[in-house]
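Removed from the display is one protein chain of the complex; every other protein chain stays in position.
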Amino acid sequence: MASATGLDRRWIFLVMGVLVVSLYVLGEAAEMPVNEYVQSYYDTIEALPEGTIVMLSADFDPASMAELLPMYQGTIHQLLRNNIRVLNVSTWPAAPPYTRAEFDRIAPQYEKVYGVDWVELGFKPGDDVAMGQIGQSVRSAYAKDDRNLKPLNELPLLNDVSAGFGGISLLITMSAGYPGILEWIAQAGGRYEVPILTGTTAVQTPDLYAYYPSQLEGFLGAATGATQYLQLVGEQTEDVHESRDRNQARMLIQSWVHIFIVLLIVVGNVLYFVGKRSAA
Amino acid sequence: MKREIPILLTVLCGLAITWAFFSPYGPSQAVNDELLAWGTVLFSVAFLLGIGNLVRISLKQISSGHPDRYYKALLLLMLFGYLGVGISEIHGWFGITEGDNLRRDWIYNRIFQPLQATMFSLLAFYIASAAFRAFRARSMEATLLLVAGAIVMLGQVPLGDQITGGLASRWLAFLMSYINAAGQKAIIVGAALGTLATGLRIVLGLERSYLSE
Partner (left out) sequence: MIALALQDTARSFFDLEAGSADLDIIGGWLVAFLTLCVFSFLYKDNPFYKFAEHLFVGAGTAFFALQYYQEGILEPLRDHIGDALEHQQAGELVQLGGYGVDAGIAIAARCFAVLLSIMLLSRLVKPGGWAPRWPLAIMVGVYAAIKLTGETQSKLVQQFRGMMKPLTSDTAMAWGDNWQNVEQTAAFYTFAQVVLLVGTVCALGHFVFTFRRTRFLGGVSRVGVVVLMITFGSMFGFTVLGRIALLIERVDSLGGLTGDGYQLAGTDGSVMSALTSPPVLTGTLIVLVLLLLKGRRGDGDAGSGSAA
């Protein structure tokens, strides 16, 4: 009987690679049911009155963009469509290019004006300390905005923001790890009791169940949460249809790969126990 | 005095920030804000110190004839080239508009982004390999772990739920919302108690290990 440990793992890599590429080429897609956490995320944003200010924190990098970028795009669409003003910050250095690119692409569709409807303040180093400083006072934390390097008093949106999250109705964070949602819950939710929404990677998602609903209004967990959320946003926004369809296709590929991995675990264990019994 | 003054600084800064958490008094908030700004600046300077270390090690390997010396030279070329482009943009040198991001973003989108994304995607292959070669249900605990993992893997995806007749997603919902939440709460509370104890020790000047050489 073949030993599971004797097999060159490159064969497994090859099967895995062929599986993913061939499923990608087939190009099928599947719609998913929406869970209560995603629905709550969506409904919380929908319930915001027009003109309110939301702080949107991009706390991710290219390693997590597969899961978080679709959520980020959908969130920007939903916020701007509902005429919510957006104050962008970031505690990850690699995130601001995404903020610039996405607002460059999405804001013109809703005829939004920089400085009035959205502001990009950019990256703030310091992890928890940066979050504490942003919460304490945005004007102390940042001297200029990130897009045009203008002093903050020249940006009309900032006139309605004051110390201690004053004027900010909601904090949304796209969180890939540390610093991220857990630190925002401590620095913003714990100190200033700001309502918080989050989109996170799969690795961080299990942690969030302990915070919902007492400290989190809703969350998007992993690529599944992103797909479900884009389905909801896509009901009213055509521009996300391409992203939604792409994510639904990815979820179908994901399904087959998960079944493959469960089979690998089962077969590996069967071979192990049979081999052990034979050796005994 | 070599140890006493730093410990005193730690205690003063720690107590000032802790006090500001409870006090709405204006001057305490101003002190808090300024200390946080210092923390941000020092954090950034410490990061830049680390780069000096990377350059020093790479130069040492190049000069000592290390087998990877050409790759180290490439690393330094990329590092200083990108730094040069970026600093020129930040300060508006060589006719570039000050604060322009175009050149930095160009390199970021074509070199850094695909490389980092692909490095992390390699893990998918290693997980598949580990699933076959290493994940063994040797004990009751390991079996529980694997079964829970299988429920999550099947319940999260549309096909997985279909082949289990809709059971996977229902079990997943109960497992995540109640059992996982219970375990997570215990871990969170335990870690928070540890943070509280260590934080208090540092702020009260009882913890001194960070000063050792």
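Here the chain labels run A and B in written order, and each chain numbers its own residues starting at 1.
Everything below uses one rule, namely that a residue touches a chain if its C-beta (ideal position, glycine included) is under 8 Å from a C-beta of that chain, and two chains touch if they have at least 3 such contacts.
Remember, predicted model here, so these are calculated numbers, not experimental data.
Novice: Report, in label order, the displayed chains that the undisplayed chain touches.
Specialist: Within the full complex, the chain left out of view touches A, B.
Novice: Of A:185, A:230 or A:271, which sits in contact with the chain we cannot see?
Specialist: The single option touching the absent chain is A:185.
Novice: Which residue from B:59, B:163 or B:191 sits in contact with the chain not drawn here?
Specialist: B:191
Novice: Name every residue on chain B in touch with the hidden partner chain.
Specialist: Considering the whole complex, chain B reaches the absent chain at 2, 5-7, 9-18, 21, 26-27, 29-30, 32-49, 51-52, 54, 68, 71-72, 74-83, 86-87, 90, 102-125, 127, 131, 141-142, 144-153, 156, 170, 173-193, 195-196, 198-200, 202-203, 210-211, 213.
Novice: List every residue of chain A that touches the chain not included in the displayed model.
Specialist: Answer for chain A: residues 8-10, 13, 17, 20-21, 24-25, 63-67, 93-94, 96, 101, 104-105, 122-126, 128-129, 132, 136-137, 139-140, 142-144, 151, 162-164, 183, 185-187, 189-191, 201-203, 205-206, 210-211, 214-215, 221-224, 246, 250, 253-254, 257-258, 261 touch the chain left out.
Everything below uses one rule, namely that only the chains that are shown with their structure count from here on.
Novice: Taking each chain's centre as the mean position of its Cα atoms, how many Å separate chain A from chain B?
Specialist: Roughly 16 Å, centre to centre.
Novice: Within the complex, which stretch of chain A touches chain B?
Specialist: Touching chain B: residues 4-5, 7, 9, 12-13, 16-17, 30-33, 35, 61-66, 94, 97, 100-101, 124-127, 129-130, 132-133, 136-137, 140-141, 148-149, 163, 191, 206-207, 209-210, 222, 224, 251-252, 254-262, 264-265, 267-269, 272 of chain A.
Novice: Where on chain B is chain A touching in the complex?
Specialist: 21, 29, 32-33, 36-37, 39-40, 43-44, 47, 98-99, 101, 105, 108-109, 112-114, 116-117, 119-121, 124-125, 127-129, 131-133, 135-137, 146, 150, 153-154, 156-160, 163, 169, 173, 176-177, 180-181, 184-185, 188
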